[in-house]
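For this view, one protein chain was removed and the others were kept in their places.
Right after this comes subunit A.
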């Protein structure tokens, strides 16, 4: 979808302003939200692609003015509500309770099964490569154009490469296809490629992109031969 998240090449965001000696967490609640990701994914509320699709549905003004972990909270509440984990009225009532009692902590309880699962998950992760018999349509060196029709749901076909011509520089094999996996259509593996565009093809003669190339990973259904 053409949401506020699709930021590559947009003007108007000002300087980067890195924070010197930035801490890993800026508030205690960020620790909880981080852990809610594997916990709620494990409970079946979302997969990685559906989670991203949730964040992309944040209204644009809110998306651009809220923090990373607030984006996570939005997707967690959206999909947690859909999965029957959260009831919006109950969540609102409890939020008001903690606003009225700011010194009260959330209830503490151990979850040995989740902790054990995390000890397995964090050092290994969740591989998204899937074996498939499908023959790749493209190979390294091929010129390809990114299809420029618009998706109204989740896609990794970034706006700045749509309609542009690049060269396949790596063919990676078959991976979970986010466009399907985000909307309940299964993993639907497709071939994944790294495609290289000259900055001139994308941005013309802008001085910040002199002698530059842009590489981006694109799934086969995004591409056509030129």
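Definition applied: contacts are C-beta pairs under 8 Å (C-beta built on N, C-alpha and C of every residue); 3 or more make two chains touch, one makes a residue touch a chain; residues count from 1.
FYI, contacts and distances are computed from a predicted model.
Of the candidate names "Glutamate synthase (NADPH), homotetrameric", "nitrile hydratase", "Dipeptide/oligopeptide/nickel ABC transporter ATP-binding protein" or "ABC-type polar amino acid transport system, ATPase component", which one corresponds to the UniProt protein name of the undepicted chain?
"nitrile hydratase"
Name, in rising order, the residues on subunit A that touch the hidden chain in the full complex.
5-19, 22, 24-29, 31-36, 38-40, 42-43, 48, 52, 55, 64, 67-68, 70, 73, 76-77, 80, 85-86, 90-91, 94-100, 102, 104-112, 114-115, 118-119, 121-129, 156, 158, 160, 172, 175-176, 192, 194, 199, 202-203, 206-219
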